[in-house]
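Structure first, commentary second.
Note that one protein chain is taken out, while the other chains of the complex remain in position.
For clarity, chains are labelled A, B and C in written order, and residue numbers in each chain start from 1.
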Amino acid sequence: MDGGDDAHQDKWARAKITEGEWAGWSYLHGDDPFEDHAGPFYFRDDANGRVCAFRAEPRHMNGGNFMHGGCLMTFADFSLFVCAREALREHHAVTATFNSEFIGAVQPGSLVEARAEIVKAGRSMIFMRGMITSGDAPVMTFSAVLKKTGPRN
Amino acid sequence: MDGGDDAHQDKWARAKITEGEWAGWSYLHGDDPFEDHAGPFYFRDDANGRVCAFRAEPRHMNGGNFMHGGCLMTFADFSLFVCAREALREHHAVTATFNSEFIGAVQPGSLVEARAEIVKAGRSMIFMRGMITSGDAPVMTFSAVLKKTGPRN
Amino acid sequence: MDGGDDAHQDKWARAKITEGEWAGWSYLHGDDPFEDHAGPFYFRDDANGRVCAFRAEPRHMNGGNFMHGGCLMTFADFSLFVCAREALREHHAVTATFNSEFIGAVQPGSLVEARAEIVKAGRSMIFMRGMITSGDAPVMTFSAVLKKTGPRN
Partner (left out) sequence: MDGGDDAHQDKWARAKITEGEWAGWSYLHGDDPFEDHAGPFYFRDDANGRVCAFRAEPRHMNGGNFMHGGCLMTFADFSLFVCAREALREHHAVTATFNSEFIGAVQPGSLVEARAEIVKAGRSMIFMRGMITSGDAPVMTFSAVLKKTGPRN
């Protein structure tokens, strides 16, 4: 969710990881306590647009040892704001509605990815939808409306 | 989400907390790594049915210092399975669809509560809806379909 | 959906039916072509609030001879605006999001009722949810966000 940092732009530039499994990805450390805690979640731009990702760890699982729906929804919410970044240069925003369908299970160790697209960026509302996948399998579809709140300072 | 424990019943009986802020509430420790991590979340029965609750801590917040939507959705998903417990004595289940509307913000320190009701428990699907509140203010409405999977052993 | 009539109030007063099956109910004839065509749908206030109703006819059915989901969703959308009327005295509004779960089938000849409640009427958005029932059986749950547009003249 939305940070409200006046150095938002600089943060993104400094966020790129240079080594390890996530070299070439970015991570907005310290911006969002719940996402730091649930994730961390990463993002980068590729030929198909912006993609978000993380690797499923035992702490992301539910009692059945597959990924908790709350973890997937948190990751999807993260992806909304990462993918809407350019449309939110001047405004803060909050998630107003969020819908999801749980299609496939995620096992520990899997790489999980999300892509979200803006269907329409209106004056006060941004309509988005997206999908979480793992490998080539769909995991969750989602749609959401972001509501613009105050201007960024 | 759903535990799959053959001693499910006993766990609930042993789960009651006897002292501190949550005396009289129950907590299913160790059942679900992501919920342990995101919560812990508590539940008890009162005159109006079953209620789930937790207290908002800084780690539940987003970058704007109000509660992350992913935290609220994780808590709502928890409440679905806690409130559907009696309908799931013989089957495991997963969340198939989850919809939510974000209505009010939650500040650190607030008590957050959720109630979920079964609208219909069908042969294979359980239709539910609920609301998260804080004080008397609505925070999030949600609806969901749980899909029964295999039988409990 | 929203009429945009400057004599909105008067219309409601004149809309009451005085004889036949729907005596005591109101019907906003001519306000909305698609609702006239799909319905007509009726409403009245009772001890539990405002209720909307209509009787299932063969033309409301799908190919399986139970009520078409589109008919139920049209009726639910009608109920949103009827039940939000007092919150929309000064503004027009449109449905921004609509979610539904189809829980039970409706046979021809059945009386179908809907009740919708405002969870929160905000400055620009109205959060609502409701249920369609027939007899005592749940037929459809729904939630929606209405977005205020321009002022009524």
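The rule is short, and it goes like this: a residue touches a chain if its C-beta (ideal position, glycine included) is under 8 Å from a C-beta of that chain, and two chains touch if they have at least 3 such contacts.
Predicted model, so just to flag it, every value in this text is computed and none were measured.
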Candidates C:26, C:97, C:110 or C:133 - the one touching the absent chain: C:97
Chain not shown, touching residues in subunit C: 1-5, 31-35, 37-38, 58-64, 67-71, 73-75, 77-78, 92, 94-102, 105
Touching residues (missing chain, whole complex) on subunit A: 97, 99, 101, 103-104, 119-120, 127, 129, 131, 138, 141, 143, 145
For subunit B, residues in touch with the removed chain: 96-97, 99, 124-125, 145, 147
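By definition in this document, only the chains that are shown with their structure count from here on.
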Centroid spacing, where centroids are CA-atom means, of subunit A and subunit B in whole angstrom: 23
Between subunit A and subunit C, centroid-to-centroid distance (C-alpha), Å: 36
Whole-Å separation of chain centres (CA-atom averages), subunit B against subunit C: 31
Residues within subunit B bordering two or more other chains: 97, 99, 101
